[in-house]
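Only a portion of the chains appears, each positioned as in the full assembly.
Labels for the chains are A and B, by order of writing; each one numbers its residues from 1.
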Amino acid sequence: MLRQAQHELLIPTRGRGLYEVTRPIGEWVGKQGVECGLLTIHVRHTSASLLIQENADPDVRRDLEAFFARLVPDGDALFIHTVEGDDDMPAHVRTALTAVNLSVPVARGRLGLGTWQGVYLWEHRKASHSRAILLHLIGE
Amino acid sequence: MLRQAQHELLIPTRGRGLYEVTRPIGEWVGKQGVECGLLTIHVRHTSASLLIQENADPDVRRDLEAFFARLVPDGDALFIHTVEGDDDMPAHVRTALTAVNLSVPVARGRLGLGTWQGVYLWEHRKASHSRAILLHLIGE
């Protein structure tokens, strides 16, 4: 019998960087008793995003951060929306270049991620924030 | 009882820019009487995309446009696919860098967007177009 579940996760961040959320999401999915289904993850912000990336070598996260810092530099004179500081508009652009929602199939009661895939919340602001992530699961 | 609904929105654009579509999408969702569910939005084009971004200060949209215009310049000599003009291939690249579909949970009969999140159709061509957006809702 198909059914649904929803849940909101609040993730505290300590400034810019990639925060792995695979475990809390996977634990919530595991408790729903859904063998086959679809999980959707939505971050309710415009200056933080979601990313599925390598969960092994931390250098990958360091290099992703370095690349985006160079591509969308803080304090770029191009930007006029600077009301919250020099990382304000870069955070919006970095969010636009990545994603605010993801959909991952659930198989045998678990997220259908590849061996090296982890789910990350990418905080793009330099200050600490509390970020809300909405989870929606449908399946049976 | 879980059920589905589909609908196609046609959005007229007046050239390059971000067009907010949160209201027509939210109104259609509101009419379906679904309290909890999942909305998927798909734009049926390869030179226009979808973006969830800040709905408050219009400078954010101006800066997003300025950033993408610099990152993917019209008339770039790198491109050989120029059959429809100097904004043809940049429109495809801008679409590849953003998204053509989004999935947003529905809670209490409404889109689960954050306070500052709006849904935008991003027209990447300089001429006016009519853009087709397919909506799919599942829930109960």
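Throughout what follows, a residue touches a chain if its C-beta (ideal position, glycine included) is under 8 Å from a C-beta of that chain, and two chains touch if they have at least 3 such contacts.
Quick caveat: nothing in here was measured; it's all calculated off a predicted structure.
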| item | value |
| --- | --- |
| Oligomeric copy total, full assembly; chains in place: 2 | 3 |
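In the analysis below, only the chains that are shown with their structure count from here on.
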| item | value |
| --- | --- |
| Inter-centroid spacing, subunit B versus subunit A (mean Cα positions, whole Å) | 20 |
| Touching residues on subunit A, where the partner in the complex is subunit B | 2-4, 6, 38, 40, 42-46, 71-72, 78-81, 83, 89, 92-93, 95-97, 99-101, 103, 132, 134-136, 138 |
| Interfacial residue positions of subunit B with respect to subunit A in the complex | 2, 36-38, 51-54, 57, 59-60, 62-64, 66-67, 70-71, 97-99, 102-105, 107, 112-117, 138-140 |
